[in-house]
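Heads up, one of the protein chains got dropped from this complex, but the rest are sitting where they should.
First chain written, first letter: the chains are A and B, and each begins at residue 1.
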Amino acid sequence: MMLNANIPSGPIEQAWDKARFDMKLVSPANKRRHSLIVVGSGLAGASASASLGELGYNVKCFCFQDSPRRAHSIAAQGGINAAKNYPNDGDSIYRLFYDTLKGGDFRAREANVYRLAQISVKIIDQCVAQGVPFAREYGGLLANRSFGGAQVSRTFYARGQTGQQLLLGAYQALERQVYAGTVTMVPRTEMLDLIVIYGQARGIVARNLVDGELSVHIADAVILASGGYGNVYYLSTNAKGSNATAIWRAYKRGALFANPCFTQIHPTCIPVSGDYQSKLTLMSESLRNDGRIWVPKMKGDRRSPNQIPEDERDYYLERRYPSFGNLVPRDVASRNAKQVCDEDRGVGKSGLGVYLDFSDAISRLGEKIIRERYGNLFNMYQRITDEDPYKGPMRIYPAIHYTMGGLWVDYQLQSTIPGLFVLGEANFSDHGANRLGASALMQGLADGYFIIPYTVGNYLAANRFARVDESRQEIQNTVTTVRETIINCSPSEAGGPSIRSIASWAKLYGSLAA
Amino acid sequence: MEFTLKIWRQKSHNEKGEFISYPMDNVSPEMSMLECLDVLNETLMVRGEEPVAFDHDCREGICGSCGFVINGVAHGPERATIVCQLTMRHFRSGEELIIEPWRAEAFPLIKDLIVDRRSFDRIIEAGGYISVSTAQAPDGNAILVGKDAADQAMDAAVCIGCGACVAACPNGSSALFTGAKIAHLGILPQGKPERDGRALHMVAQMNAELFGNCTNIGECTGVCPKGISLEVIAIMNRDYLHASWKRREALEATIPPALERNTHRT
Partner (left out) sequence: MTRTAQGLDTAVGEIRALREEFWQNVTVPGSGDDLNQNLEKAGRVADFFELAELMCIDARERNESCGGHFREESQTAEGEALRDDEHYSYVAAWGYRGTGEPPELTKELLEFHNLHPSQRSYK
């Protein structure tokens, strides 16, 4: 098989303009004749559904949660990047492009990353107009902060809940379209297979999670925005429900899966405390703006952090990476944490942890400013660990967080199955082998607001769609396959001492996959 | 630690429910309430019994999926803490914990501790947004927002839509939820042009669902995991009154409640 990424020729700065110029358009009157399916309602799925609804398409959006507002994008804390250069510190589209490509260790496509950087500036505008309460300076202008892997301040944020606010913005835009009648929301429903007819993606088979009923949904194109596969590891920072079923079933129907081994370990999570633990909690990377990471110089040093004098502390990131210091990219910070713990210099009961210390920042800026910047994160830390991070350092350890791999897509975000488009974390496209902080929100929204509305239109205009009857053989076969893959339930007294629960299965392979 | 969990079990909306007691020992004080239920469910599964169904997802206190009443208090005894972040150390060993779902007309029960909160989505659908389609926005800094306004809007915008406010209210009112959205958008300059219509539509929808009226009891703000203040209800009432007066002539025409789409309420 040959893979054609469909990257427009010519200078990279004009690639996206050129691609859009070459696209076929659907006339306004014809848009409502086309139906589209969107699977997932996170940043990518909600923004795509809203934008496509605004254009007049007939959209059906599916999510497995009770409401689109629950999608896991909501948990993103730190911020969203954009090459606005508001702080006048030398940022530009080209620099964001460079940082992202380099941060991804040169394993992403140049043209995709450049487009992402170009679009980044429009995302902020859109979100501001929707009423996302971004942090502001006293004069009323947008505030910025720094993130790992960059030497400029280009991250926009809403306290430590940026993902929540951006998702609610997209969710509200989506609900506006539900009211307008262009989008139908189908919650508590899970996609279990893709329907492919004459080589085109034409629909999905879905299961209603409340009554177990399987249903067939036909459309002219299918858009997957179902997130990443981080829960392949049992303990991750992903939500418990985050899953790879939609993309995996599409893979089994012929979509190629790209770079599955590119997974991201986030350096600042709260360390594991016991066997019963169901998930790991992330502490935003933005904490590394003001927090300093250290471990004791001496091996096996079990003194409490306040008893370890300054000259017996090893600020290993500042020592090894003087120009980026605590703001090195995530992969680098994570590996270094593991390394010092392997040397028996880790802290906490398990020895799997390093300190993230705010005492310098608190004495420099005062507790009030730190509280303003990170208050909710500090509270969360205290709630979980029962330790006060204003008084002593936090303990953190790396955990799986994001997956850069995903379904292969071309420049149009179309997979190897015509009519199957993949957005956000579910695709592989922009982050290469490592994603920079505050770039996931940027990519999800770029795909949903500003790319898919054009590229799906091009596909619809360039193809013909025969009427599809649900009784067709292909569809019935797909439904049968789905029925077979649903595990049989055993109503009662099935259990014996050797029976493992589903969670314990997950735990077993999860520990292997590490 | 040891506990007796007395949990509401109900197979579906149409069947009768009952409390069933489950003794638990070996509970670690560091466990969250949900992890405690996980452990119980593991035991139930091994015994071939059906596990307790409860909504949950992010387990970081932000998605708003989880929530139930513990000993009569929505989300349990800790202030500003949702059940996924409520650790067992906040209870006394040996205690009996009575766990039941949100009970409100507007939240029909689906199973055990799971209720249907789509009425919240329909309130947002009725006007909880700023009408700006993709690509219509001016430059981000073209709209100045004072820091105070941004902070105030954010204080209201942190609502996670969990439904605790409704469950805690003796009237089953969703005034705190609706008020939070009306305040968030109304405080910002971007949200001002639609302020009147938003209040009228959202309040109309709130009334069309089976939520009760607000009588300023304040239980809602007491259990709110994000500490949203009662002030948002005052803002909602003010906006609503102001808009009703201003639009008194066209009032009937301007507030069609959102269609009961996506409902399968029985």
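Going forward, a residue touches a chain if its C-beta (ideal position, glycine included) is under 8 Å from a C-beta of that chain, and two chains touch if they have at least 3 such contacts.
Values in this document were obtained by computation on a predicted structure and should not be read as measured data.
Colleague: Which is it among A:Gly140, A:Gly254 or A:Gly351 that touches the chain not included here?
Modeller: From the options A:Gly140, A:Gly254 or A:Gly351, the contact with the absent chain belongs to A:Gly254.
Colleague: May I ask which residue of A:Asp22, A:Asp89 or A:Asp211 touches the chain that does not appear here?
Modeller: A:Asp211
Colleague: Quick one: which of A:Ala19, A:Leu101 or A:Ala438 touches the chain that's been left out?
Modeller: A:Leu101
Colleague: For the chain left off this view, which of A:Ala19, A:Leu420, A:Ala433 or A:Ile452 is in contact with it?
Modeller: If we include the chain that is not displayed, A:Ala433 is the one touching it.
Colleague: So that we can see where the missing chain sits, which residues of subunit B does it touch?
Modeller: 11-12, 44-45, 48-51, 53, 110-111, 114
Colleague: Which residues does subunit A use to touch the chain missing from this display?
Modeller: With respect to the unshown chain, the touching residues of subunit A are 1-3, 5, 12, 64, 97-98, 101-110, 114, 149, 190, 192, 209-212, 229, 231-232, 243-245, 248-249, 251-252, 254, 256-265, 320-324, 328-332, 334-335, 338-339, 398, 404-405, 408, 416, 428, 432-434, 485-492, 494-495, 498-503, 505-506, 508-509, 512-513.
Note that in this section only the chains that are shown with their structure count from here on.
Colleague: Once you find the CA centre of subunit A and the CA centre of subunit B, what distance in Å lies between them?
Modeller: 25
Colleague: Would you mind writing out the residues of subunit B in touch with subunit A in their complex?
Modeller: Within the complex, subunit B contacts subunit A at residues 28, 30-32, 34-35, 38-39, 41-42, 45-49, 55-65, 78, 80-81, 85, 87, 89, 110, 114, 116-118, 120-121, 124-126, 128-141, 143-147, 150-151, 153-154, 157-158, 160-161, 184-185, 188, 190-191, 258, 261-262.
Colleague: Going by the contact rule at the top, pick out the subunit A residues touching subunit B in the complex.
Modeller: Touch list, subunit A to subunit B: 47, 50-51, 54, 65-72, 74-75, 84, 86, 122, 124-131, 133-142, 158-159, 161, 163-165, 168, 171-173, 175-176, 178-179, 184-187, 210, 239-241, 273-274, 276-279, 281-282, 379-380, 383-384, 386, 449-450, 453, 490, 492-495, 497, 499, 501-504.
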